[in-house]
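See below for the structure under consideration.
One chain of protein is taken out of this complex; the other chains stay put.
After this line comes chain A, so read on.
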Amino acid sequence: MNPFSSGTRLRDMIRAIRACKTAAEERAVVRKECAAIRAAISENDQDYRHRNLAKLMFIHMLGYPTHFGQMECLKLIASAGFPEKRIGYLGLMLLLDERQEVLMLVTNSLKQDLNHSNQYIVGLALCALGNICSAEMARDLAPEVERLLHGRDPNIKKKAALCSIRIIRKVPDLAENFMGPAASLLKEKHHGVLIAGVQLCTDLCKANTDALEYLRKNCTEGLVRILKDVSNSPYAPEYDIAGITDPFLHIRVLRLMRMLGQEDADSSEYMNDILAQVATKTESNKNVGNAILYECVETIMGIEATSGLRVLAINILGRFLSNRDNNIRYVALNMLMKAITVDAQAVQRHRTTILECVKDSDASIRKRALELVFLLVNDGNVKPLAKELIDYLEVSDQEFKGDLTAKICSIVEKFSQEKLWYIDQMFKVLSLAGNYVKDDVWHALIVVISNAPDLQGYSVRSLYRALQTSYEQESLVRVAVWCIGEYGEMLVNNVGVLEVEEPMTVTESDAVDAVELALKRHSSDMTTRAMSLIALLKLSSRFTPTSERIKEIVTQHKGSVALELQQRSIEFNSIIQRHQNIKWVTDLLVVNNIARHPLKILVVESMHLLLGCWCMCRSSLVERMPVLDEAAYLGKRAGSSQPTLSAEKSSKPTTSAASLKLPNGVAKPPAAPLVDLLDLSSDDAPVLPSAPNDFLNDLLGIGLPNSSSSGAAPSTTTDLLMDLLSIGTSPAQNGPSDSNVVPSSAKAAESKPAPVTAPVMDLLDGLPSNASPPRDENLVYPTITAFESSTLKIAFSFEKQPEKPQVTLISATFTNLSSSTLTNFIFQAAVPKFVQLHLDPASSSTLPANGNGTITQSLRVTNTQHGQKPLAMRVRMAYKFNDEDKLEQGQISNFPPGL
């Protein structure tokens, strides 16, 4: 005998492994055993093959690789004796999964065994087939299994029925073949066969509507009879569980009834009586009874049951909900979620109980209950519910706070009827769980505050107050810092005090203290610090007495290790140094404001001459931010199906069009935000034009390199704006010049007519009047069809300025070739690393059918390896077509040469 296939028995090996004290020891034992088994395999040892495979299975269970034993399974299956086959099939099911090609080799053995004269061998083959067969095997062996369904032995029949389920799941086309045999299985008496048969019918119904119709017609009566028999059956010891005969059969029949009765009044009516009987007569003091009741309720909810029956079902759920057993309460909550579509009123009755479940100590129950509460909220009960949830937020477990906060925020946003209430609730959430509030939620809050002039004073004071107690909540600190920066004077002067407010005195230096604390606090992250710096800068012009102190604070950060903070402090420092200038310009702007429109152009022009635009931009920088476009922001928010804070509450109509023509008499959409900022003094607050990807982020000054979510396609509009606010993102986007220290105003003014070099030109990039040379100098490229599918066509036309050969302006025109309108149209593009891409907002997101209109969108592409590498681009279009979300993508490589 081979010394390696040593005679350690399975039992001995398990003992040896269990005796191991360390993982290393265990590995050593396993390694030795595996070596012995490999040796035995290569010697084709027959005597111990089954023992070796058993050992391998144990080793496999411990998590060691055992692929080398796979072929042994096949050999054992192919051998003649029952013991070998038994262990072989077990190994097959354990060591292999359906994706392994080895499995195909077993098809033939399976076929032979399915035709074997020994019923137990047939049983083994059916079991293996039912547990691991792949689609190919299912196709090959389906006829054998179908034949076995007609056999006599109940053991084979039930196994064949369940095996058919797997076959249908793998190959739904085969469902038709099993319809007839499945229906005849329901006439059996043997419970095992019945259970398998009912299960097979259920799966057939799922797979195939024809089968559903067929079974509805032929089996409804039979099913009702089965349920009647089993629920009225006298004590049957073989099937009895806690006084109920075969609950498993009960449950499966009820489930199949649900499939058959769904949206079918006739068969539903047929079931009503027996369902009522089961619902009233089943004992509910044991788990088994409750399992049946649960299934029964679900069936009543699923079919076209009578209203009386539905009331019965809802009452059962109410009983479940007040049960002390956690399992029962869990399923009740689960079921109520489905019941809410059937009878919302009845579910509302249990609101208090459900709310109690949100506070349960069991995470599974809490989660279910919270989801249910979310469905229960409506305009009428939102206030008490939100209050309850927010109160609970204070004491809830840490790991539950995330879920809870998200749900509260979305409830508050979805159902708020007045801004004050919304703002109040959000402040509460921020102070209790600000660390769990998602970015888009507090962004939305800021948008709302900026659109509510009469609540700004209240907001900044409440936030200041909240800040004193909840300094550790990051999002609260951010919102507070932003508000103090914007509305600091309202805080100090108590502007717009509401009746509900308690009087409060805050000095200017208190306000600066608060922001300074946020800046210096150890746990503040970069975003918060950067926001604090901006707030300080703004305060420096508003609270003149504190200006020196602010300068000091800002100076301390000039040496910050974080590039972003360092850059901001250096820039802000030089702004504050020129504070006098700023004041002067501000005065001028005040004059300008009085002078009103006709004179304004003149004043602005003269300011150009006097100061150069740099100074002016900086000055407007410390002014209050323009009102954020609420509708656009909300529309932009991900999955914005929720009608958050209805549109009529949002800001006034866009007024930028009038102010567009102001400074240089030239209007061009991308320049609009710049113009808006320049034109801050106009009293009708200008609104930013349509929402570019990240504009709020950028406006808030949190366009940090890592938080920029716009990915490959930042929009030019945002860039421009960021340039303006000099809170540039990564240098790659804005060119190296941007990270330089801000130049003196004199130099800036001097360099105004000159191209690019100074950052000023970045500022003015969007103003075509200064920079762009006459059109006829542009190079001409042919227009190409970049992409074409059955629904969509995209044409690209190109434009290039001779002095910037790397930069190409592409205007993309989208045409809808299909016969229905495309909505929610979004175009995305990606380019290789050596190319930079700026994507402007599209002209629309709706594309009319049959080419009756187009969307245009312009792209600015900078090829850093111009002349060496050609341009390439990948595009992706997402849109809604006949209410279905579609995605198309393509690659564009037919760019004209020379781009």
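To be clear about the criterion, contacts are C-beta pairs under 8 Å (C-beta built on N, C-alpha and C of every residue); 3 or more make two chains touch, one makes a residue touch a chain; residues count from 1.
Definition applied: contacts and distances are computed from a predicted model.
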| item | value |
| --- | --- |
| Absent chain [UniProt protein name; select from "4'-phosphopantetheine phosphatase", "DNA polymerase epsilon subunit 3", "AP complex subunit sigma" or "Prefoldin subunit 6"] | "AP complex subunit sigma" |
| Selected from A:Ala36, A:Leu76, A:Val122 or A:Ile195 as touching the chain missing from the view | A:Ile195 |
| Residue of A:Ser361, A:Thr505, A:Ser790 or A:Ser819 in touch with the missing chain, whole complex considered | A:Ser361 |
| Among A:Leu74, A:Ile87 or A:Ala313, the residue in touch with the chain that has been omitted | A:Ile87 |
| Touch criterion as defined above, residue of A:Val122, A:Ile165 or A:Cys409 at the omitted chain | A:Ile165 |
| For chain A, residues in touch with the removed chain | 11, 14, 18, 54, 57-58, 61-63, 65, 81-83, 86-87, 90, 93-94, 97-99, 120, 123, 126-127, 130-131, 155, 158-159, 162-163, 165-166, 169, 191-192, 195-196, 199, 238-239, 241, 246-249, 251-252, 255, 287-288, 290-291, 294-295, 298, 326-331, 334, 361-365, 367 |
